[in-house]
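Below is one structure, written out as structure tokens; comments come after it.
Every protein chain except one is present and positioned as in the full complex.
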Amino acid sequence: MNREIALTVNKNAVTTSVEPRLHLADFLRGELGLTGTHLGCEQGVCGACTVIVDGKPMRSCIMPAVACDGADVVTIEGLDNDEVAGSLREAFSAHHGLQCGFCTPGMLIASRDLILRQGDCEEARIREELSGNLCRCTGYMGIVAAVKAASAGRKPQAASQEAGAQQVATASAAAAMAAPSKAAVATAQTVSGTDGWTELTQRVKVAADAETTWRFLHDIPRVARCLPGAEMTSFDGGSITGRMVVKFGPIKASFGGEGTLVFDEAKRSSILRGAGRDTGSGSQASGEVIYTLLPDAAGACEIDIRLRYRITGMLAQFSRGALIRDLVGRLTEAFAQNLAAAVTGHESASAPREISAGELLWAVLIRRIRALFGRPCT
Amino acid sequence: MSPTSTTTAGDYVASLRTAQQMIALDKIRARQKTPEPDGTLIGVGFATYTEQSAHGTKVFAAWGLPLVPGFEQASLKLTPDGGLEVRAGIVTIGQGLETTLAQVANEILTIPVSRIKVKLGDTATTPYSTGAYASRGIVMAGGAVSRSAEKLAERIKHIAAHLMQKRPDEVKFKDGRIEAGGARLDFAEVGRAWYLRPETLPENVDTGGLEVTEGYKPLVDGGVFSYATHAAVVTVDPRTGLVKILDYVVVEDCGRVVNPMIVEGQTFGGVAQGIGTALFEESTYDGQGQPLASTLMDYLLPGPTELPSIRMAHTETPSPYSAHGIKGVGEGGAIAPGATVVNAINDALRSLGAEVCEIPATPRRVLEAIAAAQKQAAA
Partner (left out) sequence: MKPVAFDYHKARDVGDALTALGAHDGDAKPVAGGCSLGPMLNLRLARPAKLIDLRAVGELRQLVRAPDHLMIGACWTHAEIEDGIVPDVTRGLMRQVAGGIAYRPVRNRGTIGGSLAHSDPAADWVTTMAVLDAGILISGRSGTRRESALSFMIGAYATTLQADELVTAVEVPVLSAGARWAYHKIARKTGEFALAIGAAVHDPARDYARVVCGAVEAPPLLLPRTSEALRESPSAAMKAAEAEIDTLLSAHDGIFKQHHNVAIERALAELGR
């Protein structure tokens, strides 16, 4: 759904309608023909797309144009008559500060801002301040020399002023989160990566005897409900179809797939294998869970859970992919706790539909205990 | 590669000695005798290399590559106003060929660079080329411009001699003008004669006129060899595995230097990429082949704070096989930093008995090397 926006670009008023997903750089290049703004990575890393928004350099590739309603945008084309930009252009020519020119618009905008803020600059400061702008041609030699030359003898613009803080005390209400109490206790997990597979193990003590627990583990719909975000759509004794919704910060994936479940009655062990695909991100997940029942003393037992999983596609390839381990760790922890509670009839009436903060009560509690005592809760 | 008659055009020992002096090896060795106050280890490393540039037809054909370069061509035209147009199929990707090709033409015709228009890589208007790669641009296209300019010079001299009533062998070019035995003529007058006043041309004028297309290949297909020595001083933090480059010098020889600023620009950029290879850049995959460095947040490029201010010296050993003794320089800067930086790291780690044998030398690899050495020492 298009939105009306009105903004100023290089001192010209622009009123138009944009799709919310259109980022500012594509708006400037595609809609306004201002191709001086370059797009390198579109991940906010390379700095080629840097433009001035309301007087400050920002990344135009990660900023929706719709969010610039009312903003004052200046691109490299708008700096033709700017005095500092003019001396930078001359210095970039004189010092061979560009070769292919791809990073140059971003470099000029970032270094102009540096000169306005800092005035005359030392080499180390220039290098530090331009660290958000990547160049592949010059080794930064000519760029640093040019900025140093253009900044020589200049004074910084008026120093920024501290905002006037209201001298008003605030009455902040500390609302305590209700923490549920449960009897089951989980052992600490270990995490290891092998060949793209990540393994987690988890042990959970159950306040029920092995026989009762083993029978419960055959009740697949109830077991499935213990896994936050899991939803079983069919089960015919050996094969399962279902869906698993996982929330990871702003990322939400919904893996639809199928699996098989095999019980080893003699060993009181079962293996669940499954694979699914998140159509949204095109990512695929496959994994297996092995539970083994370990009889304990007097009417209690332990469930040993071994989880192996592997994610392929965008979800595993983006830069913070390693953090998914933390998520799956919390997921397994919650599963183990829910399982232990459910065996003894303490499962919640409505199963959590996806893993997310509020629903992971146990994980929350454990983390809090950890924070309080500063060690893993065992 | 063992030096052959084609690679030996140069003084490699002198190159290494110059680098050794510039990096002040003696001072570094003295400094290494006392521990650094911040607990880091200091090391120095050198690497000398040759760069095969502008290797041609036989080499590529022998490699069985689909693309085999042949003759590089350039078209030169003297315009009616006395300016020069240079058209070549080679492409420019920021390496400054517009400038350096104009300089080559200027060398022969003396027409000022400001009056030379260079047009590159347009299949509609320029001769065919396989492109810019293998550090061949200035050697191949520069050679083509040179040969075209020589031929155009003969035609201009022939017309000019007739206009000035002199013998062609008396005609010389100097500072953008034509001279013969005290008489002077502007290039524009030759242009006007050919284009507008053909009745003033000599009877036996070359009907090809003031536009010439010539092709070029060096005397050898095996390439002309640039070379350089790089030296670096690094600190290694043995607790974190982080490496910092304190000083970096390059002693470079690309034969006849057409434009020092461009040679330095190409080299600095190459060194930056090479340092990226040495310390940062890595395409990682998991055991199943899934790429793990798919964004610039994972595939780290060095930024301005990760790179030193590079110091550079030039030596000039012209190639006997190319026009003007030029050798290619585009990629050379990136060849040596891996070896130079890792040699410096290993020099720093010598006291610990540790050695890094893999690039990029990430903090993890450095720490693993130290741990391996400690384990070996304990055993």
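Here the chain labels run A and B in written order, and each chain numbers its own residues starting at 1.
We adopt the following convention: a contact is a pair of C-beta atoms (placed from the backbone, for glycine too) under 8 Å apart; a residue touches a chain by one contact, two chains touch by 3 or more.
The shown structure was predicted, so the numbers you read here are calculated from the model rather than taken from an experiment.
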Query - Chain not shown, its touching partners among those shown - result: A, B
Query raised in the report: Which listed residue, A:9, A:63 or A:126, touches the chain dropped from view?
Result: A:63
Query - Of A:19, A:120 or A:264, the residue in touch with the unshown chain - result: A:19
Query raised in the report: Since one chain has been left out of the picture, which residues of subunit B touch it in the full complex?
Result: 239-242, 280, 295, 297, 300, 302-303, 305-306, 362-364, 367-368, 371
**Report entry** Footprint left on subunit A by the chain that the document does not show
**Finding:** 1, 3, 19-21, 23, 26, 42-45, 47, 50, 53, 56-59, 61-64, 66-67, 69, 110, 113-114, 128-129, 131-133, 160-170, 172-175, 177, 188-191, 248-252, 280-281, 314-315, 318-320, 322-327, 329-330, 356-358, 360, 363-364, 367-368, 371, 373-376
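Everything that follows uses one rule, which is that only the chains that are shown with their structure count from here on.
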Report summary line: subunit A to subunit B, mean C-alpha position gap in Å, rounds to 42
Query raised in the report: Okay, in this complex, where on subunit B does subunit A touch?
Result: 93-96, 261-262, 264-266, 268-273, 286-288, 290-292, 294-298, 301, 303-305, 307, 309-310, 333
Query - Complex contact set, residues of subunit A against subunit B - result: 40-41, 43, 45-46, 96, 98-101, 123, 126-128, 130-144, 194-196, 310, 312, 314, 316-321
